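Only a single protein chain was left out; the remaining protein chains are all shown in position.
Letters are used for the chains, namely A and B, taken in the order the chains are written, and counting of residues starts over at 1 for each.
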Amino acid sequence: MVTHEDILNIANLAKLSVSPEELDELTKDMNEIIGFANTINDACPQATDFDNINGLSNAFREDIVVPSYDREEILKNAESQDEGYFLVKKRM
Amino acid sequence: MTKYELVCGLETHIELATKTKIFCSCTTEFGGDPNTHCCPICIGLPGTLPKLNKRVVEYAILAGLATNCEISRISKIDRKNYVYPDLPKAYQISQYDMPLCKNGWVELSNGRKIRLTRIHIEEDAGKLVHQRGNTYVDYNRGGVPLIEIVSEPDIRSIDEAKEYLEKLQLIMRFIGVSDCKMQEGSMRCDVNISVRPVGSKEFGTRTEIKNMNSFAHMAKAMDYEINRQIDLLESGEKVVQETRRYNEEEDCTESMRGKEDAHDYRYFREPDLVTIQVSEEMISELKKKLPELPQQKAKRYMEELGLPEADALLLTQYRRISEYFEAAIKGVKNPKTVANCMIGQMFSRLEGDGAKENFAVKVTPENLNALVRLLDEGKIRMNLLKATLEKMLDTGKAPSELISESDMGGLDPDALRAACEQAIAANQNAVSDYLGGKEKALKAILGAVMKATRGRADAIEAEKLLVQLIKK
Partner (left out) sequence: MESRIKKLSEQMASGQVSCLELTKAYLEAMEKDNQKINAYVRFTPETALETAKRVDRKIASGEPLLPLEGIPMTLKDNISTKGIETTCCSKILTGYVPIYDATVWELLQKQNAVLLGKTNMDEFAMGSSCETSCFGGALNPHDTSRVAGGSSGGVASAVGGNLAVYGLGSDTGGSIRQPASFCGLTGLKPTYGAVSRYGLIAYASSFDQIGPITQSVEDAAIVYDAISVYDEKDSTSRGKVNAPVCESLKNSIKGRKIGIAKEYFNGIRDDVNSAIQNAIKVFESLGAQIVYFDMPSLKYSLPVYYILACAEASSNLGRYDGIRYGYKTDHYADRNEMVCKTRNEGFGKEVKRRILLGTYVLSAGYYDAYYKKAQNLRGELVKAFEDAFQKCDVMLAPTVPMTAFPLNFTAKDAVETYQTDICTVPVNIAGLPAVSIPCGFDAAGLPIGMQLIGNRFCEATILNVAHQYEIATDGQMFRTAEMGVKL
């Protein structure tokens, strides 16, 4: 059973603000979805050393510098910037 | 009153001295205008993928080998999830349950071994600047490679903590994986602290002091925290398990727990990266690269070369210095002379850790070697050696360019007497000062003798003779 408190707790971890109106619906949805996820409860899988799906290892890069991007490009999509920094204003 | 003992373990973050970041090819150079060492990968643009820098793995393994760790043949990389503006992907790529290195140790001078639980690789976060409540974000540091070295709670005093950290710093510098500059943040640590009554086997509740960035702060913070915990226990209260920070101005530690930060990192395997498999060949190749470590070296300097401990420690402080020393002593009779030249005249010209680390002096080890050999062969005396070394340090010239044939060999007694008499005659004021009780005045006369003989005079002999002649 997923409670309101559980939802608020995971919403806080996921940085989603949940309004009181949304809370009931989300709790109901989550209970259905978790109920569905619980269908794996009866399975007793062997502990497999599940690796990445293609079984690859050691994909390395050499330690060679490539010029970075122009700062203008880096900041281009930021809603707010100041003196070359990304900016988060105290409040809006 | 109950006596308490400290139980302490350190988590040390060390920035690796690679050229590029851990998952992209941006430079790791310190400083730079904000957000100029960035690319789509290290600012976490949607759709970008990390690609692991091979040298990061090599450096972490070297660090493990140098601290007696087992190297995991298979290790994996995980995501540590938390939302904070300095973390552009909202997760830090790190290692959780399969770190690269495990079960090592570092030995302290009192013979105690501080066990290392693990060494893992991870990425650094960006930098936040808070001004008037606004937050300014710079991702230049974001993605710089770190190793995190986690010790067991084996440390029992503040001095041990300091020595442990110094040892780590020394080793990491020596093997060249990091410059470990605490003031630049390339070495910093979190201190886990608890206290327990002496004799007790159980651990007390611990607190973690985050982000110590100097030895002095660490010592102060530990001292405050130990006393705080003892006071709590003595007054029958409980220590709360929490993270704390050191407040420099107040010289105290304070709780960091805000109501927002519920910590649940939800580690899981990083699906964008693949397993790291370390082969026997890779380990033996890296072992070949591993230099003799400072502790072993210092021991050898003392035992085989007969150096005093203080000298041995100074000469093994940085890899360059010990390499220089070892090149300069080849074939010399008394390595202590070389040590004296380096620790005395050479060190005094190097200001700061950086200069010592690079040991950038104009004199080549071969030239220093040649100079000391002249002394060994009796061709010059100690004072000429010192004077010549000064000139060599100024000009970078070889001793053969600075010392002529005629300079070599000592003065015969007649010539020395003549030089002394001349110096007395030319410095009558100094003579009367000396006779009036000013001991120092003798130095001026001696200087004149040395100058006149271009350093060939034996200063001790000359001084004796001067006193004789003046008193006569």
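What we mean here is this: contacts are C-beta pairs under 8 Å (C-beta built on N, C-alpha and C of every residue); 3 or more make two chains touch, one makes a residue touch a chain.
If you're wondering where the values come from, they're calculated on a predicted model, not measured in any experiment.
A.B. asks: Considering the entire assembly, which residues of chain B contact the chain that has been omitted?
C.D. replies: 40, 43-52, 79, 81, 83, 85, 88-91, 135, 137, 260, 264, 266-268, 271-274
A.B. asks: In the full complex, which bits of chain A touch the chain not displayed? Write them out.
C.D. replies: The missing chain touches chain A at positions 2, 6-7, 9-11, 13-18, 26, 29-30, 32-41, 43, 45-50, 52-54, 56, 59, 61, 69, 73-74, 76-80, 86, 88, 90-92.
One rule holds in what follows: only the chains that are shown with their structure count from here on.
A.B. asks: Approximately how many whole Å separate the CA-defined centres of chain A and chain B?
C.D. replies: Computed value for the inter-centroid distance: 40 Å.
A.B. asks: Enumerate the contact residues on chain B facing chain A in the complex.
C.D. replies: Those residues of chain B that touch chain A are 18-20, 25-27, 33-40, 43, 51-57, 74, 81, 83, 85, 129, 132-139, 260, 262, 264, 266, 271, 273-277.
A.B. asks: Quick check: in the complex, which residue numbers of chain A touch chain B?
C.D. replies: 9, 12-13, 15, 51-52, 56-66, 68-69, 71, 74-75, 82-91
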